[in-house]
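Take a look at the structure below.
What you see is the complex with one protein chain gone and the rest in place.
What follows is chain A.
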Amino acid sequence: MGSTNSTLSRIPNVEELMQETGFTPAHIVRLYDRFEALDKEKTGHLRPQDFGAINRLAMNPIGDRIIGSFFSTGQETVDFHSFVRILAHFRPADKNRPKDPSMPQPVNSRTSKLKFAFQLYDQDKDGKISRAELLQVLRSMLEMQVTEEQLESIADRTIQEADLDKDDAISFEEFRKSLEKVNIDHKMSIRFLR
């Protein structure tokens, strides 16, 4: 009906965005519609509260963290480009892409996905998941179902297994190593249709 092209023309720098993220025009349009639907006051930006209105997200145990991952430190709003760029991390890997080490890693590579997942734990962005940070995530996911001692023993065990240089924290490399057998592309991807 022509609506795809007209919507695309409303988005500034959309060619660049598609290049960078690998989304097709159809995806961009659907995401734009979704962005507009969430942006109830039509400000062109999303704030944490706009995400909070999504019921299914509100009932997710780590919902707050997920919302937080859209906002870089200090920022209170996220515009459409940033919204799309973050979601681009979760595109399934392009199987036909030649593995060229001289080219920069695409946003949805295995390493990029792992980096994103790492940030979920490492909230202070010091490059390590400390025991306290791990406990925080555990607490969100388990809340009142287990005791504090049980939480601590889980955290201890996890660090023990993953921490290879014995600094009582999990670095990105250790994180990556402990998950080397997990099919990251399958488990950290949203299968966008079309």
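Just so it is clear, a residue touches a chain if its C-beta (ideal position, glycine included) is under 8 Å from a C-beta of that chain, and two chains touch if they have at least 3 such contacts; residues count from 1.
FYI, contacts and distances are computed from a predicted model.
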item: Hidden chain of the complex, named as in its UniProt record, picked from "Proteasome subunit beta", "Ribosomal protein L15", "Ribosome biogenesis protein NSA2 homolog" or "Glycerol-3-phosphate acyltransferase 3"; value: "Glycerol-3-phosphate acyltransferase 3"
item: From A:14, A:107, A:169 or A:188, residue that would touch the chain that is not displayed; value: A:188
item: Chain A residues touching the omitted chain (full complex); value: 1-3, 6-7, 27, 30-31, 33-34, 37, 51, 54-63, 66, 87, 90, 117, 120-121, 137-138, 141-146, 150, 154, 157-158, 162, 170, 175, 178-179, 181-182, 187-193
